[in-house]
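One protein chain is absent from this view; the other protein chains keep their places.
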Amino acid sequence: MSLIGPALVDGVILASLYGLLATGVVIIYNTSGVINFAQGALAIFAVFILKTLTDHNVTFGIAALVAILAGGLIGVAIDRLTLAPVRNQTPLNKSIITIGWLITLQYAAVLLFNAGVSTNISRICDRCGEQVFAVGGLGVNMQDIVTVLTSVLIGGGLILFFRRTFTGVAMRAASQNVDATKLMGVSVNRVSAIAWFLGGVLATIGGILITPRLGALDSGTLTIYLIQSLAAALLGGLRSLPRTAIGAVILGMSQELIAIIPGLRGLPGLKFSVAFVVIVVALFINPDLAKTTAQTVTEKVVEPFRARWWTYTRWSVLGLLGLFFLLVGIGSGGAGGWFGDVNRFYWAQVFGDGCVFLSLVVLTGFVGQVSLCQFTFAGFGAFFTAIFTARWGLPFFFAVPLAALCTAPIGMIIGIPALRVRGLQLAVVTLAFTLVGDQLFFAQSFPLSGGPAGQTVNASAGPIDLTDPTAHSLFWTLLVGFVVVSVGVLALQRSPSGRAFFAVRDSENAATAVGISLTRMKLAAFSLAAGIAGLGGGMFALTLPSVSSPDFSPALSITFLALIILAGIRSVYGALVAAIFYIWGPVVIKAILGHFGLDPAQAFNWQQLLSGILLIQTVILNPSGIVGSLEELPLIGTVVVKRLRHHGPAPAPGTGVA
Amino acid sequence: MALLEVDGITKHFRGVTAVDNLSLRVHRGEMVSLIGPNGAGKSTSFNCLSGLTQPDAGRVAFDGNDLLAMPPHQRALAGLGRTFQTVQLFGDLTVWENLTVAAQSRGAVGMVGHMFGMGQLETRRFRERARVIAQFVGIDDVLERPAKALPLRQQRLTELARALCLEPQLLLLDEPASGMDHAETDEFARLLMRIRKCFRLSMLYVEHDMRLVMAVSDYIYVLDFGRLIAEGKPEEVRNNPAVIAAYLGETHSAVAVG
Partner (left out) sequence: MRLPWADRLLHHATPVPGAPLLEVEGLTVRYGEIAAVRDLSFSIGEGEVLALLGPNGAGKSSTLRALSGLLKPAAGTIRFRGQPIDHMPAESIARLGLTHVPEGRGIFPDLTVRENLRMPTRGLKGEAYEAALDRVHGYFPRLAERASQLAGTLSGGEQQQLAIGRALMVKPELLLLDEMSLGLAPTIVEQLFQILARIHEDGVAVLLVEQYVGPALAIADNAIVMEKGQVRVSGPAAELARDVTVVQASYLGAAGAGAERLELVGSAFRESLGVELSPDQIRRLQELAARRGLSAEEIGQEAIERMLAMAAGGLRSGEIPPLVSASERSGGEI
């Protein structure tokens, strides 16, 4: 009994925090039709501005005001600079732009403010840490009271704003009918900018209030809070503020209450996994949740540009690539050089990650199901592989495929909500699942991983030793694995099943009308993609001595989706390009940084920053996702190079029919 | 026993009764049309039959089986094909691929089999059927083009061909001739007749164009505000001077034109 009190109190505090972030998301979504995935990153960036100012002895109050203003202005900048030019694109495409901003802002914060290192942030005020009262062992301090009060006041103020003021009513109108709003003489750009300003302000306030709770400022942890708030917003149906508040309360409460259920108390990661379960349950109890006011019809991920000349040269490129890999594979020993051991190792990693990208091509490119959790499946595959090789002593050629087979059914778990939601909402649900994987399974000692220290991988079990430092056998093994999977996916693409996948992507109603079972297709697609991702994860595990939870953080799944969209979400070759960019990017950038005298340790961060910016640019420059013979090469095309036109099978006409 | 027996279908939407106690029959080989003003409930009735909506009441028997108990894709496989009022093609696929997707939904080889390259034989059979149908309908010159790049008329023909590839017994056609002018409508009427004869199909279709309706139908049902208000054969109107006189006054009687 004594546990319920603190749990409830904590639940209220959490609900306030989630509510703040979620409200910003909902306001933005309702007015401009975009889910702002960058809400958390925006908060981080602004909070770091605050910290920098207080570090320079600016009083907290002024610094906070500046930070809040900055947060709002960043929001407006996102809207004006990158969303206004593409108002006519689908909500899904526009939200992908915000994913680009998530990456950009997060890594800009890392680079500008050294945010990668866990930094301690001083309390809001010296007295705020003082305990005001206690509920059954849980001390409630001034901080928490301020949090709850702020949320309630802001919430109330916003509700008044949307009902009483003209601007508020105009914003509600814009969410219902954009054309009619324009005809009323109301500028949609202005209304949208106001929404984003509010969203940015709310994000910053939320960030300021959360940070002392976290103790240290870590962009990874803030991502967790972002995902939770997106879940809260989804629970509220993404519709109105009162509903969002209810969603936040439900989530905050269930999160705390679940942890005190006897029997479940031993699972500390359960708290954050609750979001996923609550959403799935809610979706099935109340199918209306899946419908939103900002209507989304069949939405497919944007197709980046295609360069026609590649259709003709692709065989020669393939030949060149093959030759290159052959040389790498049989290259001389010795660590350095183009064909040396170190590079060979990187290429091996490319093939492992390439499989994970392939899983995205199948799931999101072929079937049109947005998934932000593929790298979590890779994590499952990696951990299974580690256990099978290290604990059971299986050789890798059994362990990895077995790991893939074990991961596939997990994919079906995500497939189930996919039967109810699609597009943006599915993206949020998959994001919630990353927390389940990360918090519940990877970070805990049992059953999967070895706890924070990770699970060791024994890549030398069996007749072939992959831990050889010259990386020859590793390279060839993973190359073969990648080629086999690629060939399979290509075969799928040209096969009737592949066409059935495309049909589901293009028109679910029509697919049903031609006898395709949506349920079967979606569940099969999710299982297959999870299996392929698991295979990739297992392959990736073979390149490391051990695997641990940070290797598969939720943020990585987001990065992977971003990169494959850049590279070409519908093409198998795109998977290879994305993997090359992911592994080799930091290496190349490191060399560049060293050349210019900058800190080479930041190479990964620069690469991420670059990919974020590139993603934003790509979505903007590509005219509404039309596949076909787009012959223009955007400027960035010279950087990210290989594209291939998606080409269906050519029927052989005239084979014997009169 | 009729191929399609609809009894007492009712569907409410938010307080509005879209379909009210509708009953109709389609016998084998028959062409039946459903006419009525906009908003009369025709598309909703179709959606109830094809499975996009569940009716609130009523029974539907298709070839003796309870249609309402089948999930939507199952109804397609059981022989119920349909086209949509706003053309729903698989836009990014070529016309050819649109057809083969339908043809091979009866295939036995699953996804994994395909990844290993199985199922070549049955694929060939499905392709044959698709090719024959494409020639019959008249779209075999645009097979390579992506479906969304076609003009509307050919999109409608493609959708029709796709439904045929499914080997249906009954076709539900939702305003298949809308957007066509007089000449195109005549040609379309002839196509429908040919399809009925060669494929031995039955059809239930919604149409506004009276010339098409009177030319092609064996039986007509009239819907208004969700209710059936009249039914009968075209001849009963055409060859019955008394009816015309009653409607328009008896000053001179009408003479039937051949």
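Which chain is which? They are A and B, in the order written, and residues in each are numbered from 1.
FYI, a residue touches a chain if its C-beta (ideal position, glycine included) is under 8 Å from a C-beta of that chain, and two chains touch if they have at least 3 such contacts.
Keep in mind it's a predicted model, so treat the numbers as computed, not measured.
Touch with the chain omitted from the figure is made, among B:60, B:157 or B:220, by B:220. Across A:73, A:188, A:317 or A:483, the residue that sits in touch with the chain not pictured is A:188. In the complete complex, the hidden chain is touched by one of B:57, B:198 or B:237, namely B:237.
Panel shows chain B; residues 35-39, 179, 181-182, 208-211, 213-214, 220, 222, 224-225, 229-232, 236-238, 240-258 of it touch the chain omitted from the view. In the full complex, chain A makes contact with the omitted chain through residues 166, 169-170, 172-173, 176-177, 179-188, 293.
Rule of thumb we're sticking to: only the chains that are shown with their structure count from here on.
Against chain B, the residues of chain A that register as touching in their complex are 488-489, 491-492, 495-500, 502-503, 505-507, 509-519, 524, 528, 627-628, 646, 648-651, 653, 657. Taken in their complex, chain B has these residues touching chain A: 50-52, 71-74, 76-77, 81-82, 84, 88-94, 96-97, 100-102, 104-107, 109-111, 114-117, 119, 123, 126-128, 131-132, 135, 143-144, 146, 149, 162-163, 165-166.
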